[in-house]
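A single protein chain has been removed from this complex, and every other one stays in its place.
As written, the chains take the letters A and B, and residue 1 is the first residue of each chain.
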Amino acid sequence: MKRLGNPIAFGVLVLAVIAAPFIFSNYRTYQLAFVGLYLVALLGLDILTGFTGQISLGHGAFMGIGAYTTTILVVDHGVRDIWTIPLGGVVAGIIGLAFGIPATRFAGPYLALATFAIPLAFIGILKRYPDFTGGNVGKNLPQLHSQLGWHTNPSIWFYVVCWVVALVMLPLAFVIVRGRFGRAMRSVRDSEIAAAANGVSTAGVKTLAFGISAFFCGVAGSLYAIGITYVNPDTFPIDLSILLLVGIVLGGAGSLYGMLFGALFVEFIRISWGPALLNLFSRVHHIDTHAPGSGLVVYGVVLLLVLYAAPAGAAGLARGLAGRPAFLRRKEDPSLSDPGLV
Amino acid sequence: MRKTFLLIVAALAVTAVVGATAGARPTATPGVTAKSILLEGTYPLSGPASGYAPIPVGMGAYFSYVNAKGGVNGRKINWHYEDDGYNPANTVQITHKFVEQDHAFALVGGLGTEPQLAVRQYLNDNKVPQLFVATGATTFDRDYVQYPWTIGWQPDYEAEGSIYGKYVVANMPNAKIGILYQNDSYGNDYLRGFKAGLRSHQSQIITAQPYDLSATTPPAVQMAKIKASGADTLVLFATPTPTIQAYVIGTKLGYKPANVITNSVSATDAFLTIAEKSGSDIVEGSLSVEYTLDPANPIYNKLAGMKLYRSIMAKYAPKANANDGLNLYGVAKAWNVVQLLTKLGKNPTRAGLMAAARKMTFSPGKKNANPFLLQGVSTFTKGSFQYPITQVKLVKYVNHVFQPQGKLFAGRGALR
Partner (left out) sequence: MQTFFQTLTTGLSDGSIYGSLALALVLIYKATEVINFAQGEMAMFTTYIAWALMGHGSTFEWWAFFATLGIAFVGGAALQQTVIRPLERASVLTAVMATIALLVILNGLAAWIWSPQLQFFPSPFPTSSWVIGGVHISKQDAGTFGVVMACVLILWLFFRFTKLGLAMRAGALNPGAARLMGVRASWLLALGWGFAAALGAVSGMMVAPTVFLTPNMMQAVLIYAFAAAILGGLESPVGAIAGGLSLGVLLNMLGEYVHPVTTELRLPVALGILLVVLLVKPAGLFGRVVVRRV
């Protein structure tokens, strides 16, 4: 059981997830559903970047692939949306795997460029084949509605779907990183040459990690399409890929529970916290809260301050606080190491 | 282990803080209290489309002006808008907030074809007015049966395109036409309308070159092909930056078309002046259409509408550049919104608002036309005709400003 992470911690999380919709308004519940799906995406990217040491600037595109898989199946083939969630993951995973094969030849910044090309190519293809993808105009999915004989608010339904998936994917991520394959990933991250010397197929590990991370992002993308009820190329900009990377750094690359923080940040910073902070400032200084660009400045400054406060992310901070009593210090603490180069 | 606990407890704490802000209590009619009406909208205040940011400023200035005079039937208009960065995923989440958390009375002037497409079904399902969207995509006007809670405002791109087509048929029967168009619904709407306006003269189009907005390099190759085709009339169905670039590249290539037609989105005095300053020598004489007054052109300064506009901007948005037509677009749209709200009387409802929007007659004939639109332009909807503004005037760029030419054209229906 230890391999699945701490059962008590997981239990607390489950209880909190169950309690949340009773405490918060429907709109907040809708936002917290997005936290759940971002958590899935960040877990995937963390497996690749935090545990295997491979940077990706393109995982937003795998979310896009999952989202378009869901959209095309639901809109053009009448499949029920929730059944497409695993398919979104599988399609993204296969493409990720296929992309992982050549990508393993690149290291550090070269890999960053290679992955940067994924969202650019993805957007280009969406526009090139509008009959299949809907092109710039995009496609509308059916509105959120509770299903399977349950009648509830659409936001709560969506929340339940997202968090059921997230609470399946979280232990799955633990199984992956704690097992033999997990050790192989970390040995590749810490030293490729040493890993190869110990008989680890570095190319194989990297390719598989790529596929797994794409699978997680694909699942998240399916949920994203269901929640947004609309896809077009603008919904998967390059910023999304970078935002995911920001999420794992703030959560603490190489920590799985830390991704909860990353997911909260990714969902709330632009839509809720940024405007709230601006409102706060505007009471002190008479600044125009609607001035173009002001939201971006707040977002950037908050990001910078968080980086200063916790350079190794929320997990690094927690490690620092928890690390003091010697008897609690664990032997195989996942190292706070540099996940590769950019 | 303790680390994991810390993380989870802290995450819960963050969530609690995040969620603590409760929404407004819904009133009998959402967004309407004894003293106020809440109107909200999404606009790109960051990112590549943030050039449109003056529009909600202009709307806000007009609402402040109305509030200072006592508001609408005793209620003040509470105008609130947020940045969606032109990403539909943001538009959807913010729109959920407007509807479920803020309980807005109506969403007004939301900007952008794709962002507004993304929330159209949601707003219709929730019976929230999606009033006067800021896009010329034809579907927002045409598909009123399927989307009874949605209505556009400005002339649609298709209708505008058809006016250029009709103009060519009437005035340039021998023109050889080369078109540069954006390869999305925007460019295609224009192109479709243009062809419809040309009718049997479509063979006059000798080349139509698409470009992609995300292709980041100026449309140099396309312009070279248009030049090589021998077209003597250049038609630009493009967004502002590629339009200016096309003008400049044309000159660099030594291309001198006899006529240039530019769609109204890009044909502002400011943009064409940039093209001129950048060295283009084919800007003078460019043709386009207008339907609002043009604050950059002094000939309108003596009109009552323009005087009112300037006084409102000076008082309620003193930092804004009042010569920017986007502010005036906002003020003009806000005028129509206020007229509709006034008609709703003491007890406004969402359904009442839509009913009023579906039957508008603000026309010179009734002496209640929108003062910020060109003289003679009406805002008219009735029955199956749901295109609020369809009349435009042909304008020609002479000496750094667009000068109106002749009488009004009707893009759809009849002149009123």
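What we mean here is this: contacts are C-beta pairs under 8 Å (C-beta built on N, C-alpha and C of every residue); 3 or more make two chains touch, one makes a residue touch a chain.
Please read these numbers as outputs of a predicted model, since none were measured by experiment.
From the options A:16, A:79, A:164 or A:296, the residue with contact to the unseen chain in the full assembly is A:296.
The residue from A:75, A:117 or A:172 that touches the chain not shown here is A:117. The residue touching the chain not shown here, chosen from B:279, B:345 or B:365, is B:279. Although one chain is hidden here, its contacts on subunit B can still be listed: residues 46-48, 50-51, 53, 183, 210-212, 214-218, 220-222, 224, 240-241, 244-245, 248, 251-254, 270-271, 273-274, 277-280, 321, 324. Subunit A meets the missing chain through residues 49, 55, 102, 105-107, 109-110, 112-114, 116-117, 120-121, 124-125, 127-128, 191, 193-194, 197, 242, 245-246, 249-250, 253, 291-301, 303-304, 307-308, 311-312, 336-342.
Everything that follows uses one rule, which is that only the chains that are shown with their structure count from here on.
Measuring from the averaged C-alpha position of subunit A to that of subunit B gives a distance of 35 Å. Across the complex, subunit B is touched by residues 5-6, 9, 12-13, 16, 20, 23-28, 30-32, 34-35, 123-124, 127, 135-138, 140, 143, 155, 224, 228-230, 232-235, 237, 239, 255, 257-258, 260-261, 264, 268, 270-273, 275-276, 288, 290-296, 314-315, 318-319, 321-323, 325, 328, 330 of subunit A.
Of all residues in subunit B, those touching subunit A in their complex are 1-12, 14-16, 18-19, 21-23, 45-46, 50, 53, 56-57, 81-83, 85-90, 92-94, 96-97, 100-101, 113-115, 117-122, 125, 183-185, 212, 214, 319.
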